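What follows is a single structure, written as structure tokens, with notes after it.
Just one protein chain is left out here, and the rest sit where they should.
We just call them A and B in the order they show up, numbering each chain from 1.
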Amino acid sequence: MNPMLKRQLPFLGLAVAMLLFGLLAPHQMVDVGIWALIYGIAAIGLSLLMGLAGQVSLGHAAFIAVGAYTQALLVGNAGWNPLLAAPVAVVASMLVALLVGLPLLRLRGHFLALATLGLGIIVGVFVNEQEFTGGTSGIFGLPNLEFGGRSYDTAQEYFLLLTPVVVIGLWLANNVVHSRTGRALSAVNDSEVAAECLGVDTFALRLRVFVLSAAYAGLSGVFYTHWLTIVNPSVSHFELSVKILLMVVLGGLGTVWGAVIGAIAVQLLDEGLREIIPVLIPSAKGEIQLIGFGVVLVLVIILMPGGLAQLWNKLRSAVQERRHPIIRGEHEHPISQKEQRELLEESLTLLARSDHMPAGQIILKIRGLTKRYGGVTALDHLDLDVKAGEIMALIGPNGAGKTTAFNMITGVLPPTEGSVVLQGIEVAGKQPHVAAAIGATRTFQNLQTFKSTTVIGNVKVARHLRSKAGLLRGMLLLDRAEEKLIDEASQAAIDAMGLTALADKPIADLAFGKQRQVEVARAMALEPSVLLLDEPMAGLSGPERDSLSWLLRRVKDSGVTVLLVEHDVAAVMALADRVAVLDDGKLISLGTPAVVTSDPKVIAAYLGEEDSDTNDSTAGATAAAPTTAIPATGGPA
Amino acid sequence: MQRSMRVLSTGLAIGLAVSMAACSESKTPTTTPAGTDAGGEIKVGVVLDITGAGASLGVPERQTVEMLADQVNAAGGINGRKLKLFIEDNQSTEDGAAKATSKLLNTEKVDILLGASRTGPSLAMRPLAEKAEKPMISFAANAKIVEGSKWVFKTAQNDRVVLENMVDDMKAKGLTKVAVARDASGFGEGIPEMLTEIGKTAGITVAAVEKFAPDATDFTSQMTNLRASAPQAVLIWGIPPAAGLAQKAYKQLALNVPVYQSHGIGNQAFLDTAGDTANGLRAPLGRMLVADQLAADDPQKPVVTKFIADFKAKYNASPSTFAGHAYDGFMIAVESLKKAGTDPVKLRDAIEATSKWPGVSGVFTMTPTDHSGLTKDALVIVTVDNKAWKVAG
Partner (left out) sequence: MTDLLQLVFAGLAQGSVYGLVALGFVAIFAVREIVNLVQGEYAALAGLSAISAVGAGLPLVVAVLVVIPLVMGIAVLLERLTIAPIKKMTPLTSIILTLGVSTAVKAIMLLIWGPEAKGLPTFPGSDMTIGGVSIRSQELWVLGISVIVAYATIWFYEHTIRGKSLRACAEQPVAARLVGISPRTATVVAFAVAGFTGAVAGVVGSPIYLSSWQSGLSLGLKGFVAATLGGLTSLRVAMFGGVLLGVLENLVAGYLSSGYRDAVAFVVLVLVLLFRPHGLARKTSGVRV
């Protein structure tokens, strides 16, 4: 069967199951089911926000409230047709999210969470205070949903009306997870800096997902309104926000299916606790079911961070293991170097672009680039011109400022002062995705792979800038043709690095050196004009180093500029057209390998640094790279 | 991962559906045939705020209803038919009330609905009762619950009745410039406006209006502003503990003018919170609080005295005003059931025909335009003297 069609089957299954439930279950169960579905819609949205954007809204009920109140005002007071009012209500929620998200999503960590918590309170206070929202009594006497000559006023009918809404909502959300946007954001969650350096505008994408999640909440509010027929400030309350959050966490982060399962589980838990607690503790008064919510939240996070989804996966793999014990071992078919190079020639044509700057022109102009941390100057007024189509190496003892320079060129660090002009555009102090969009990407000294996905999954992220399907296209599966191109180009980059056999392996299973190669493949898949490689040889075997050198020369031949930091001096001298030597934050020598190696300042710098260098590399047991920080005496090989 | 989740959910949903279907007795009837009086048990559905924010209202209401149902059944039921109570907790939420009501109407098929304890949940119940064409008697106060409704009644007095009493008292004392601090929730909504309207003929104006949240604890800003408006009297409209704390702040900020409180303060919690600062306040309250001071020929005296005695005997505590509202609602239902049986239309007509019936909160007379039934005679002006309620002279 077509895999695309196969992916849609479970949704059909869900629809049939819900249909059967709606038709056959007793009235009371359907009533509970309706609330699970209404809140489930909001939970799907929150699941997207938490799973993809890595952000949490503690005031999601506020968006439900905005949707519910808008719908109630338009239908109840202004007499609109509910079907016309619903889109407006959803858009109202989205607008509020946009207003909140614009300032807050730029900040990392806790701020969105706390601000949304505040938003919940502000919305609650607002609707409580305003006359047009009916104050504390709210808006009541609203009509049930009615269209197509039917009034959806019984539990069964409303459940059956909600069924397609939830199934389609879930389908759309699931498509988002697997779309270009979903891939990029999932990469951000693994390594924000790497994703940004591949051109992912984290802020813009997060904002979109936040607004989308508010749309789901707004829709949930619309259905809330027409089922309850009364909307009052309690819809914005913290308790509801906690409930929606619990649905997502219990169901399992990272899969939108979890939200629906979580919604059913929490609604049942809620009903159950309310029945059971008063029996166990007769004196209990008030919202004591909260105790269950709190305890379940804590236990899930401590014992089962992946929620019910994780539990299900564990069970499933345990069963599978018993039935078909997996034979451990690699099924790699080693290919000869010759074969690999043939493959590579083929893939390089795929990656070749004609719009590179003519060779010899200055593609990267660095002036006065400086970074100071308090009293320490990591890089001191670096001036450097890199010409299009050359391989320039940046070398120097540890702590010389090489990586700091890389970080500022690619936007990972804002410079204290100085400018970086890339293809004529100033990028100093801008976010990394800006430099990436102009054509500069990089690899990292400390690996920054996207650990939750496979090798090809890592490389596909790099095609972000070379594709353009937005959230909407991804939702509606209108991105299939483009996705196919992304697959092909990513595969080509993997082939070029000789990683074909590993393409579908989880990256976390790969050896260190292989992961480094994936990073290079990933950077190349972006089709950069300037490729910055931070110690690409570290951790690679001899033959792997030879392959990489060969590859880089081929890359250079196709017009790409390469800037690399490398400890393997012999390799550098063999590879680079020009070498820049940094010591203690200052540029001490610049020229062809021959010129640099005979520069007495360079020799002095390396000899003087040898002790501290060895100290450093043992203390920071990171790369475990066989660095050879000896003065380079040999000429270019 | 993704795939497995889908399989899981599908399986789960199908499993649920099948198991539900297996234990399903009735295939979701939507409406019940109206107009039958089949005999057998009389089913009374009660939806109350037993847990959550309204628990202090709902719990004594449940106690009252349970006690009264036992009494009625012990006396042989209504025309030989026993009462069967279905008490549901709405958790003080609107969706809880809607869920509970729809269960009572569709699954239990009750003959009459009682509750809820507060305005919000009552408003959520109203459309369901109207759609099912079953009579409903709410224990909450807001006039919106019954406005324009054919099927819904309530037993707590309208705010208007309370304010009419206050205006009369202010008029008698020659107080015309009133500063109002009101509860910011539904309980205090629209009070200053209504006071302006009712007080117009007596020349009463509202000098300043301040609001406080039901869970507010510091009233400095409100009382400071009221003081600044130089009023001749202060009206605090809220429920304890806020009403008591406001009373304290009023004393502390030395607003040395007479203070009025609403009918929301009629319980021990207020006296405990306000302490000595409550001395001298004036509030229109139901007769239950001052039962011992009532005249012997007062029509309510026997009802109130018996209710307090029964409640104390059974629960070892004094009934609150809210328990009184439950008493009135339940007993009006019982009286009407006696006369009309369980046919919904006849039962509704009988409730609407309630006339000069002495209850705990007052003497009720329902009409097609008044589904609340109490006039200003239901209340007396009460003051506090050394932590005890006294009929004001």
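Everything that follows uses one rule, which is that a contact is a pair of C-beta atoms (placed from the backbone, for glycine too) under 8 Å apart; a residue touches a chain by one contact, two chains touch by 3 or more.
What you see is a predicted model, and the numbers here were worked out from it, not measured in a lab.
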Which of these touches the unseen chain: A:Val16, A:Leu297 or A:Ala437?
A:Leu297
From the list A:Leu58, A:Leu145, A:Leu172 or A:Ile230, pick the residue that touches the absent chain.
A:Leu58
Among B:Phe212, B:Phe307 or B:Trp357, which residue is in contact with the omitted chain in the full complex?
B:Phe212
Out of A:Ala25, A:Met50 or A:Ile366, the sole contact with the unshown chain comes from A:Met50
Of B:Ser56, B:Thr176 or B:Thr305, which sits in contact with the chain we cannot see?
B:Ser56
Determine and list the chain A residues touching the chain excluded from the picture.
50, 54-56, 58, 100, 103-104, 106-111, 113-115, 117-119, 121-122, 125-126, 128-129, 192-193, 238, 242, 245, 249, 281, 284-298, 301-302, 305, 373, 403, 407, 412-414, 444-446, 448
Those residues of chain B that touch the unshown chain are 52-53, 55-56, 184, 210-213, 215-218, 220-222, 224-225, 227-228, 241, 245, 252-254, 269
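One rule holds in what follows: only the chains that are shown with their structure count from here on.
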Nearest whole angstrom, what separates the Cα centre of chain A from the Cα centre of chain B?
53
Which stretch or stretches of chain A touch chain B in the complex?
9-11, 13-14, 16-18, 20-21, 24-32, 35, 128-129, 135-138, 140-141, 153-156, 174, 177, 224, 227-230, 232, 234, 252, 254-255, 257-258, 260-261, 264, 274, 278, 284-288, 308-309, 312-313, 316
Under the touch definition given earlier, write down the residues of chain B that touch chain A in their complex.
1-10, 12-14, 16-18, 20-21, 23-30, 50-53, 55, 59, 89, 91, 93-95, 98-99, 102-103, 106-107, 119-120, 123-124, 126-127, 131, 142, 144, 184-187, 189
